[in-house]
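In this view, the complex is presented without one of its protein chains, the others remaining in place.
The block that comes next holds chain A.
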Amino acid sequence: MLTKRLVPCLDVQEGRVVKGVQFVELRDAGDPVELADYYDREGADELVFLDISASHEGRKTMVDVVREVAGTLAIPFTVGGGINSVADMRQILRAGADKVSLNTAAVKDPALISEGSDFFGSQCIVVAIDAKWDEALQSWRVYTHGGRRETDLEVTDWAEEVVQRGAGEILLTSMDQDGAKTGYDLALTRAVNAAVSVPVIASGGAGSLQDFADVFLEAGADAALAASVFHYKETAVSEVKEELRKQGVNVR
């Protein structure tokens, strides 16, 4: 049986991991390669690197980071942030990433999803969706530009569209829950999961061990992404897995 995946997410700025792991004796806590290796040993199933560099130089540095990580890491990893064209995708995938994640660029130009999927295969095209509940409209709306801009897209409609266009996986972030550490948005995850045929990675809100169990058992997520709870060792990946096993969730 396929296992549920735990996915630590690392923010990279100008080639360095920021807000990285705070708790272990690492030679260099900002070194993406060392951190990737640490999470591999911890039992992480996949990694996501999010490039938050604003500069052109930072973007170029990211390609080197990807190449270095790919040279040592023996588990899959996804790269997101600043990928705006098929040429960007090619550069990152050629450098050794297994998947690329599109967010704002996919909303601006949905054809990019199918172009990428036709060219590289849908298995390496992840579409990231930032979702926020709209009380007036009584629905989740898609946000872009790192959550700063609201669109007129409804989340489950958009999710269906991106899959139809060739997305192989959806990385779904709840902006309402992100950073709150009170649990994943189960209703949102359930709604998107029911709407699409591809795997859904839930993101935003992980705080306790139970939060992980809930998103798998209650919302049917295929994978759970988290950043700060892993980096600050409020919960280690291995600890989360042990708890999941106890509750009957199939993990590696």
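By our rule, a contact is a pair of C-beta atoms (placed from the backbone, for glycine too) under 8 Å apart; a residue touches a chain by one contact, two chains touch by 3 or more; residues count from 1.
The rule is simple: contacts and distances are computed from a predicted model.
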From "Glycine--tRNA ligase alpha subunit", "Sugar ABC transporter permease", "Na(+) H(+) antiporter subunit G" or "Imidazole glycerol phosphate synthase subunit HisH", the hidden chain's UniProt protein name: "Imidazole glycerol phosphate synthase subunit HisH"
Residue in contact with the excluded chain [from A:60, A:108, A:145 or A:252]: A:252
Of A:8, A:32 or A:168, the one touching the omitted chain in the full complex: A:168
Selected residue (touches chain absent from view) among A:124, A:142, A:192 or A:227: A:124
Residues belonging to chain A that touch the chain removed from view: 1-5, 40, 45, 67, 70-72, 74-76, 93-96, 98, 120-124, 168-169, 197-199, 222-223, 252
